[in-house]
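Below is a structure I'd like to ask you about.
All protein chains but one are shown in place.
Our next item is chain A:
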Amino acid sequence: MFKKFNLQESTNGKNPVKASTVRGIRAKLLEDYPGLEAHVEDILPKKVNLTQIKCKGRIVLYTVDDEILFFQHFDDPITPTLHLLHKYPSILPHVQVDRGAIKFVLSGANIMCPGLTSPGARLPEESIPVGSVVAVMAEGKEHALATGMTTMSTDEIKSVNKGNGIDLIQYLGDPLWKTRLE
């Protein structure tokens, strides 16, 4: 999604978000990510100055104190950025890819099923449904490598074991990752 992204060129203005809208966003986030519950007070306290940056391609970035915390594309679920995910790894459910896949994911490839089912990879016990946002971890690494959206449920990934399993949203070193606000 962020393979070509340049904040300076694509932004058309940033505005503070109304408190009532922040409440809505917070409720939505808690609904989408149960893992966020323990941290929500740290990330989005009651009195927070949430700022919204609208960008081209219907992308909206949500920032607090010049730090991009979440982004949203059109009507997709609001997604935490990798920086935030590194701070609070338990927000998203984890899946793990094997070592051979890291290189490709770091250049922005979608994740194929075999990379999720091989011996070095790990899928959670409980099933993750289609279209949910997951954190992609890597074999032998401590921190998340990317965020992605499942294109089939993890049960299906295990049984089909072919083709595209996770669509990548953000990966380490992509333009959004490198974006810094002043």
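Note that contacts are C-beta pairs under 8 Å (C-beta built on N, C-alpha and C of every residue); 3 or more make two chains touch, one makes a residue touch a chain; residues count from 1.
Keep this in mind: contacts and distances are computed from a predicted model.
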Its UniProt record identifies the chain omitted here, from "GTP-binding protein", "Translation machinery-associated protein 22", "Transcription elongation factor spt4" or "Glycosylphosphatidylinositol anchor attachment 1 protein", as "Translation machinery-associated protein 22"
Across A:P45, A:G100 or A:P129, the one contacting the chain not displayed is A:G100
In the full complex, which of A:K14, A:H73 or A:K87 touches the chain missing from this view? A:K87
In the complete complex, the non-displayed chain touches which residues of chain A? 38-39, 41-42, 86-89, 98-100, 102-103, 106, 118-120, 139-143, 145, 172-173, 177-178
